[in-house]
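Heads up: the structure comes next, in structure tokens.
With one protein chain withheld, the remaining protein chains of the complex are depicted in position.
Chain IDs A and B follow the sequence of writing; residue 1 opens each chain.
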Amino acid sequence: MKQLLMGTVALVALGVAPAAAQQPVKIGFISTFSGPTAVIGNDMRNSFEIALDHLGRKMAGKPVEVVYEDDQQKPEVGVQKSQKLVESDKVDFVVGFIWSNVLLASLKPIVDSQTFLISANAGPSQIAGEQCSPFFFSTSWQNDQTPQAMGEYMNQKGVKTAFLMGPNYAAGKDMLTGVRFTFKGQVVGEELTRWPDQLDFSTELSKVRAAKPDSVFVFYPGAAGVQFLTQYVQSGLKGQIPLYTAFTIDETTLPLQKDLALGVPGAQEWVNDLPNEANRKFVADYRAKHQKGPSFYGAQSYDAANLVNSAVVAVNGDLNKKDAVRDTMRKADYASVRGPYKYGNNHFPIQNFYLQDVVKDAGGNLALKTVTTIVKDSQDKFHDRCTMKW
Amino acid sequence: MNHLFMPRNAVVVVLLLLLAALPLYASLAGNPFLVTLFTRILILAMAATSLNFILGYGGMVSFGHAVYLGIGGYAVGILAFEGVTSGFVQWPLAIIACALFALAVGALSLRTRGVYFIMITLAFAQLIYYFGVGLDRYGADDGLSIRQRSAFAGPIDLSNRTQFYYLCLLLLIATIYVTWHLVNSRFGMVLQGSRSNDRRMRAIGFPTFRYRLTGFVIAGAICGLAGALLANHTGFISPATMHWTRSGDLIVMVVLGGMASSFGPLFGAVVLLTLEEALPLAIRTLATPLFGDVAVRMGEYWQILLGPLFLLVVLFARGGIDGLLAGSRRD
Partner (left out) sequence: MLLFLEQCLNGLQFGLLLFLLAAGLTLVFGIMDLVNLAHGSLYMMGAYFAATFTAWTDSFVAGALLALLATLLLGMILEVVALRPLYGRDHLDHVLGTFGLILFFNELVRIVWGPAGLSLPLPTGLIYPVELLPGLFYPTYRIVIIVVALVVALFLYVLVMHTRLGMLIRAGASNREMTGALGININLLYTLVFGLGAALAGLAGLMQAPILTVQIGMGENILILAFVVIIIGGIGSIRGAFIAAVLVGLIDTVGRAFLPDLLRLVLSSRGASTVAPAMSSMMIYLLMAIVLVLRPEGLFPASGK
């Protein structure tokens, strides 16, 4: 009898133990996989997948399961998908978020359930400030930082007056505020256009022409960036008024913008030719697999995977130790493709920003190249509104 | 006696029992998300029922009914944003705001009929939609997050998922009951009579305009309450809730479920919102023996069946699901 009991216990123990080790790490990935901006979502997914491949699809010995959800670029869809990931799929991490308005709407259900949210793109000022959360981390930037860098660059170039244009949603407003913060010249006009359906900028471009500024700064991500540039050229403004951009020209839009984008500078925290080993490997493997280069959206997603991995490894797969997970992530102790960086108190990166330009490479193909470092170790200006201290 | 044991009534009873038991099942199965999913279905069924009152019975095809979901939602959202979190203030205000708006819109629109009525309700809906888009302080297009649920006194805690679910179920049943009562009263008779032949009703001496306007306002007010519930449920409100395509969704629920029937809108809401899961599953199950692995990808394209399905319902199954269940004997 005792033997039977012991045997049963042993059998049960054997049956249970491996099962626990095989509990996968579940990651929910929210991005846009339909509509004209699906190309961005696909870039992020491809990059995330390459990161997982590089990790052998395991973190701390546990298999990784990813559930991809489409937010359709709509905040209310993002909220519902977030709820589903957290309540139904019971994911350990939610990663992704291209759009600031989708992120702002989805923040609450995720962090209220004590699930870690890692934004691989959107960086609204609210989450860097009053709404900062111990469960939120960014592997991208805070929206204002990139245009702030571009404003610095415009100062360096001696630009006296500027006309600002962007889409009328959370990120667009942050971008224009960012430029205004650092740009020392005079802003002679500012236009916020309807987002995401306004793709006809003729009305606003006519105003630009009438205002006669020294320069124009724009932020138009995705398909809007393609149409803006096309219309900018069509209206004849490109030769007359230099254009300065943030997030308007990248590897996803360049194939469509083609020569129209030549010589238009942009500010970025990552460019494909940054000289570190992790980046070289990432870009090379991505190019080999997809016959084109990754964009910064993808680079940030690649980093998100590795940030998560660093935390899972540190707690040896025991994801209930949320404080330990957080402490590890705060160290940002992984090989980021942008080079090493630190986290501010609000869990946003303190990092360099570079100037990227569009040039023709040796083969006559259009490429994005790093020209110079605009600013080093830039921290967003909302971190003191965040009450987190550590 | 036979009348009571119709298949349709059996389905209704079974459905109500299942809905009542859902939270229990969800906690046993360890899947609380089911409650979240069905709460949404209940709230939209309530909105569809209010629409059915004027559309199915009254013949008023309003393409702007989703506006009331928005106004109700924004009432809760704006008040919460400004620091007023008491449900005792938010919900009545939501209902009153919707009633007033319905009064204004109805007074102007109900002078027209047919496609003109459809278009004018659409015009007012878009007016409010763009007004919401212009609300800079309250998030405009990005929408407004609602940090906490409406607060009521004592033991009522809306952030308790199960409590909230039962509240929505209760309000839905109340709505269906009120609608049924109104429809079978003199008021409802005048409304339905006005749909068939307005001139005759007026000839008999009924001031049909006043009756229709009253019906329009009641429907708007109930939908406003649904809007307040929806805002609490999602924790978020944006102008997108009021877009004309969302009114279209409500109309689809009403027609698919069966116009001029008490439980039709509930059927419609349940079917439409579960079709999102059910159709891909059905396609996968049917196609796998024939196409093997490809069947999974085929399942992703289920919406291509949805469109022709509506067209077929419109052409051949006028009574909707309720009509199919009740056979030729519909009350």
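Rule of thumb we're sticking to: a residue touches a chain if its C-beta (ideal position, glycine included) is under 8 Å from a C-beta of that chain, and two chains touch if they have at least 3 such contacts.
Just so it is clear, the model here is predicted, and its values are computed rather than measured.
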_Can you tell me which of B:111, B:147 or B:186 touches the chain that was removed from the display?_
B:111
_Full-complex contact with the absent chain, from A:227, A:295 or A:356_ = A:227
_Option touching the unshown chain, where A:207, A:281, A:326 or A:369 are the choices_ = A:207
*Which residue from A:192, A:350 or A:366 sits in contact with the chain not drawn here?*
A:192
_Contact footprint on chain B, counting only the chain that is left out_ = 61, 63, 108, 111-112, 114-116, 118-120, 122-124, 126-127, 130-131, 133-136, 140, 244-245, 248, 251-252, 255, 301, 303-304, 306-311, 313-315
*Since one chain has been left out of the picture, which residues of chain A touch it in the full complex?*
33-36, 38-39, 42, 168, 173, 190-194, 197-200, 202-203, 206-207, 209-210, 223, 226-227, 230-231, 233-236, 256, 258
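Definition applied: only the chains that are shown with their structure count from here on.
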*Distance-wise, how many Å sit between the C-alpha centres of chain A and chain B, to the nearest whole number?*
37
*chain B residues within the chain A interface of the complex*: 31-33, 36, 133, 140-143, 145, 147, 234-236, 238, 240-241
*asked:* Looking at the complex, which residues from chain A come into contact with chain B?
replied: 74-76, 79-80, 83-84, 87-88, 100-101, 104-105, 107-109, 168-170, 194-195
